[in-house]
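Accompanying notes for the structure given below.
Of the protein chains in this complex, all but one are displayed in their positions.
Order of writing sets the chain letters: A and B. Residues in each chain are counted from 1.
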Amino acid sequence: MLYALQLLGVAVFAASGALAAGRRRMDLLGVVVIAIVTAVGGGTIRDVLLERHPVFWIREPVYLVVSIVAALATLVYTRRRRPPRNSLAVADAIGLGMFAIGGAQIAEPFGYGPVVTVLMGTITGVAGGVIRDVLSAEVPLILRKGELYATAAIAGIVAYLVLEWMRLPHPAPALIGMSTVVALRLAAILWGLELPVIPIDER
Amino acid sequence: MLYALQLLGVAVFAASGALAAGRRRMDLLGVVVIAIVTAVGGGTIRDVLLERHPVFWIREPVYLVVSIVAALATLVYTRRRRPPRNSLAVADAIGLGMFAIGGAQIAEPFGYGPVVTVLMGTITGVAGGVIRDVLSAEVPLILRKGELYATAAIAGIVAYLVLEWMRLPHPAPALIGMSTVVALRLAAILWGLELPVIPIDER
Partner (left out) sequence: MLYALQLLGVAVFAASGALAAGRRRMDLLGVVVIAIVTAVGGGTIRDVLLERHPVFWIREPVYLVVSIVAALATLVYTRRRRPPRNSLAVADAIGLGMFAIGGAQIAEPFGYGPVVTVLMGTITGVAGGVIRDVLSAEVPLILRKGELYATAAIAGIVAYLVLEWMRLPHPAPALIGMSTVVALRLAAILWGLELPVIPIDER
């Protein structure tokens, strides 16, 4: 089931990459490349940092195939209808939740402690989208005020680790952690929920 | 001969990095640093992902020396004459072709299958230029409409793999693959050849 969730997360992030690249009017294969990078970027950085070789999509190229199919399906769909704005945001939130918790679960057995585990989960969830935004020459989503992006990932992973430490039966901690990420992201999108911003006016 | 081609590709990409950095009015050593990163960036990511250690330019620092010399030669040349626009485009196309096919050849013996091989060749060819563009605060070339950048690399690698699978004698597949990349890039530049673009008008 974790495996199915990971594949679903890859598909969702590939679709978001295809949408971003399509908006910039890239050509067909350019869209596919951006979709792949968005979908596997975060997990790739995690695997390299953890020295977890070979990187997950090299060991299982099905992740690449899923990314390509999701990117093409996105392009076909958007030729017929406008992409539904909120359903994409919901899908992206689910992808973020699955990647953040999944990344933390992969980092945990390495035994580097909670700070490293939280950071690895956050990187897994966030880095692909950051690469997508940088390659699309947009301001990274994690930088936009009131998006609660990294914040949602960190809060969900911390919830997951605390519940696990309280010995909640498996898979409750993971499910609650994912739900926390999704709920925070959706609250940020729907109601403008946000963390305090500390404005710095240096010049 | 592959070795000579790799060195030539490094020199060509270093020159393109030096030109990009020079246009942004960076100072002398800044230009050299951008030139090195452009020249070795793609191969570095490939080696890290394939766990091919040490990274090629650490094992053979001659690649760094060639990058530095090419960057300095570019600066000296451009003090005297305007850089010839089309000859740079041709050189860049040749560099892309050599890096894409060379990267695929390096990835092949790892036995991860064609999808990973194509992606590794594409990364080798494209990533250095992407880093150059991001560091120069320009919109990445692979994003500009009608440039066929990633597309040319992918098409050439696929041609190479198909011809090899058809048992064409060495080195015909590699040469035809490289020629495909170069021809597609030049056709894109000269005649505006492009893949279909799927416009997405979300907002």
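Criterion: a contact is a pair of C-beta atoms (placed from the backbone, for glycine too) under 8 Å apart; a residue touches a chain by one contact, two chains touch by 3 or more.
These figures come from a predicted structure and were not determined experimentally.
When the full complex is taken into account, the listed residue touching the unshown chain is B:V31, out of B:V31, B:L50 or B:L119. If you put the hidden chain back, the residue from A:A70, A:I94, A:L148 or A:M178 that touches it is A:L148. Set against the missing chain, the residues B:Q6, B:T38 or B:S136 yield one that touches it, B:S136.
Panel shows subunit A; residues 48-51, 112-113, 115-116, 119, 122, 126, 130, 134, 139-140, 142-143, 145-146, 148-151, 154, 194-203 of it touch the chain omitted from the view. What subunit B contributes to its contact with the hidden chain is residues 19, 21-31, 33, 36, 44, 48, 53-55, 57-58, 61, 64-65, 75, 78-79, 82-83, 85, 134-137.
Going forward, only the chains that are shown with their structure count from here on.
The distance from the centre of subunit A to the centre of subunit B, each centre being the mean of the chain's C-alpha atoms, comes to 29 Å.
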